[in-house]
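For reference, the structure I am asking about is given below.
What you see is the complex with one protein chain gone and the rest in place.
This part shows chain A:
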Amino acid sequence: MTSKQIEKRFDFFKTVLCVLISFVIAFILILLVSKDPFETFKVFLIGPLQSVRRMANVIELAIPLTFCGVGVAIMYSANQFSMITQSSFFLAACLSSWFAIYVKLPRGLHSLLVILMGAIIGGAIAAVPAFMKVKWKASEVVSSLMLNYIVNNFVAYFLIYVFKDKDAGFNASYEFHKSAKLTVLIKGTRIHTGIIVCALVVVFAYLLLYKTKWGYAIRAVGQNQDFAKYSGIAVASVMMYSQIIGGIISGIGGSVEMMGLFTRFTWEAPPTYGNDALMVGILARYNPAMVPLSALFLAYIRTGADVMSRVTDMPIEFVFIIQGVVIMLVAADMFLAKWKHKLIVKNAQKQIAVKEVAK
């Protein structure tokens, strides 16, 4: 076994261990709070599996998380820690809705237009912190966070002053044309054709990152910017396009979510998918191929907590504690690092011994 293989196995094992630890902590919390802890924990663990509708809920929730998670995976692979997925998703959902209301096109084509607009909007807003970083060395973390506030208020303004349906009785846009909506795939659930778009995006992102020259440049810049520069890679342009692609993918996610699940735009505040995507991305170690898995995991514990809060005395908020623990453990590079080192050293010594015997 090579050291590389040991590392890979170890990283997988470590992730599983982190999840287990967080579940133990979850159980302890439930023990402390709940009157019937075993029942509550059972509901949390297997609640989402107990009906088709709940299973569908998990998948519906995993779709936007996957889109944003893939966006994060690409940006973070280039070492660009932009928080713009939040805005790309939110702004794209809002502005592309306009095209679902005021444009008329045949079915299919209309959805395509809306998603395309979402992509453009998501990419455009992500370009702002990217450009500020390249041009003025403004930290993309800070500028994207600040931009998120601006976008939040802009969307609220847009909803209330531009396309609010006065007859709706609450803050909601006019209804989307039927032709823009994505079709439901499985009867009795809300799982829509957006899942196909999602799968395509995952495959596209994986190929982009690991099989194309652009992806190579992203990874080279992400691992060592000086090395990339020395090798002749145009570092600034990589910083730009990695963030824009991340924004495009999150933007597609926003439009797909809107056209898949809703009939009007009603979000006065952004859904948390953009920030949840950070967790999804980190859990997947920025590998787009692993993002759907980690999105499903997050969607599963969210749904589990939701079911639990409805049928037991445990509040839903406790799921955030679990999330936090998982992320902290996965993100902490040094967690179990000594153990890993021991494994690698032991293996190396074994190989030397084998060689000597062979002689």
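Just so it is clear, a contact is a pair of C-beta atoms (placed from the backbone, for glycine too) under 8 Å apart; a residue touches a chain by one contact, two chains touch by 3 or more; residues count from 1.
Keep this in mind: contacts and distances are computed from a predicted model.
Selecting from "histidine kinase", "ATP-binding cassette domain-containing protein", "Pyruvate dehydrogenase E1 component subunit alpha" or "Tol-Pal system protein TolB", the unshown chain of this assembly corresponds to "ATP-binding cassette domain-containing protein" (UniProt protein name). When the whole complex is considered, the residue among A:F227, A:F320 or A:W339 that touches the unshown chain is A:F227. Touch with the chain omitted from the figure is made, among A:Q50, A:T212 or A:T272, by A:T212. Seen across the whole complex, the unshown chain contacts chain A at 2-4, 207, 211-213, 216-217, 219-220, 223-224, 226-234.
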